[in-house]
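Structure record follows, encoded as structure tokens.
Note that this complex is displayed minus one protein chain, with the remaining chains in position.
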Amino acid sequence: MPLIRLLIWVYAIAPPVAGLMGMMFFDQHIGPIVKLAAWFGWDIRVGLDYFDTAFAMIVVSVWKQIPYNFIFFLSGLQGIPTSVREAAALDCRSGLRRFWTVVLPLLAPTAFFLLIINVTYALFDTFGVIDVMVKDKAANNPITLVYKVYMDGFRGNDLGGSSAQSVILMIIVLVLTIFQFRFIERRVHYN
Amino acid sequence: MAAIDIAEVSKIYTGGVEAVKSVSIDITDGELIVLVGPSGCGKSTLLRMVAGLETISKGTVKIGTRIVNQVDPAERDIAMVFQNYALYPHMTVYDNLAYGLRNRKTPRAEIDARVTEAARMLEIEPYLDRKPRALSGGQRQRVAMGRAIVRKPAAFLFDEPLSNLDAKLRVSMRGEIKRLQKRLGTTSLYVTHDQLEAMTLADRLVVLNGGRIEQIGRPLDVYHAPASTFVASFIGSPAMNLVKGTLEGSRLKIGTHTIELGYPAPAAGPVTVGLRAEDLRPAAISEQALLFRVDYVEELGAQRLVHGAVEDQELTVVLAPEMPLADELAITIPADRLHFFAANGKRLYRQATTGLASARTPTVNPEPAL
Partner (left out) sequence: MQRTKVLDHIILLIGVFIMVAPVVVAFTTSTHEAADIHSNGLSLTWGGHFAETYETVLTRQGGFTGKVTGFNMMMNSMILGLGFAAGKIVLSMLAAYAIVYFRFPLATAAFWIIFTTLLLPLEVRILPSYEVMNTLKLTNTYPGLIVPLLASATGTFYFRQFFKSVPDELLEAARIDGAGPFKFFIDVLVPLSRTMMAAIFIIMFVYGWNQYLWPTLMTTDEGFFTLVRGIKQILLVWVGSNIPDYNEAFALAILAMLPPVMIVVVFQRWFIKGLTESDK
């Protein structure tokens, strides 16, 4: 359990703080990840190269979201009744096969739920990571729709365009929410 | 099919708690053994050690001719029915039954044949395409049984399989399990805390208390000759009356009452006397009797439980419902229906003078008389 404690605390780190740390780890001068990549002949240039910047953003965002997924998978695993796992132990010798045929299907609802949550996270909560990593120079860098709404509305003073994009965003949220609620209904049936 | 030999098996948990203490049971091929005892007596732990779901701390478990201590649960050739059924919620009933066979590389045609046969036997054919969540408790129970049957294992292990069912269903499933077990002739180990279930199902029952065996024996033998006060109060309903008494020669004193036994007492001095409520009856005028003060009455329809006391010791008596009741009754019991227990709770055995007594050969060594 103490190890689990260490696995989940990263959840509490704010996206821009994670972004700041990402900047350091992907820094041209001091970043260890840049040095590591150079070893394999990959010249990472965060802020200059579109793909490299996206890569750094994804690494940071994924890192920050691991604890959340971990907690839900853990509680999903704990939600599988011991007796079902024991029944499987009597029915199937191979642990791998048991995982594949019993545990994984029973985790599917959790995975589906997390898929939606993670999409929502990528849409909205990555704002801080992106804002810190592109440092106001969105020019050639990858940005999200939320970031564009912010840039157009508050930096570019294009209120119309910004609002239109907000509406699109709202429709996406609507679809995701419907998905999520249908999922909750399904999970109720599951037990 | 196979015999199961449990030899001096103990379970010691990390932390030193000993849940099962050197238990030995010989189960012959085709026998239905019921492990019965109050919760925490170690009966489930013992069953799970046979299944391989718990490691065996000491002793050996043999299924057939093979010592299985180190054998993986899936390789032990046993099938288990769990209390909460433990059906795979994501699989249909058919897949639930077929899963264990598929993992054993059984040919498809045979899987189909076995599942169909088991489904017919348990009358769950209409539900083969359903998921467990669409079934009632009783139906789930049958599927759990089916999952065990299709495997054609050397032994069935039942872990309180009926305790999640309502009373009526429990009685009918009880009969069905007995019938199926006899028909298939599969060695079975059955765990329950319900003494009635144990009595009705068992070929032999094993009464466990605090991780130890109190008694092993056929249901009627255990009923008629409980090896200890624990067994006496656990097996049979209403529980056997236990009162304090004193033995002198061939005489038993209970309070101020004296009963002539007509045979030499198995001990002398203070003992615990066991009287089955159903052995007590109203005394005729000429008979030696206990004066029984009636406290309250429970009507069961076919019979009537009369609770009261003889002097300061509480007793329950089963009487016919048409018998008139008074505040005080003279009751008696045939002397050969009395049970005597030593201060440590062990049964005191009478010298085998009557044929009846010798027929109930004890399986636990009698303690020396006081």
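To keep things simple, chains are lettered A and B as they appear, and every chain counts its residues starting from 1.
Please note the rule applied: a residue touches a chain if its C-beta (ideal position, glycine included) is under 8 Å from a C-beta of that chain, and two chains touch if they have at least 3 such contacts.
These numbers come from a predicted model, not from an experiment.
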Q.
Given the contact rule set out at the top, which of the displayed chains would the hidden chain touch in the full complex?
A. A
Q | Among A:Ser75, A:Ser94 or A:Asn140, residue touching the chain not depicted | A | A:Ser75
Q. For chain A, which residues reach the chain that was dropped from this view?
A. 3, 5-17, 20-21, 23-25, 27, 29-32, 35, 63, 66-68, 71-72, 75, 113, 117, 123-124, 127-128, 131-132, 135-136, 146, 149-150, 153-154, 159, 162-163, 166, 169-170, 173-174, 177, 184
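Assume only the chains that are shown with their structure count from here on.
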Q.
Measuring centre to centre with CA averages, how many angstrom lie between chain A and chain B?
A. 56
Q | Contact set on chain B toward chain A in their complex | A | 51-53, 72-75, 78-80, 82-90, 99-100, 103, 133, 147
Q. In the complex formed with chain B, which residues of chain A make contact?
A. 81, 83-84, 86-94, 97, 101-102, 105-106, 108, 189-191
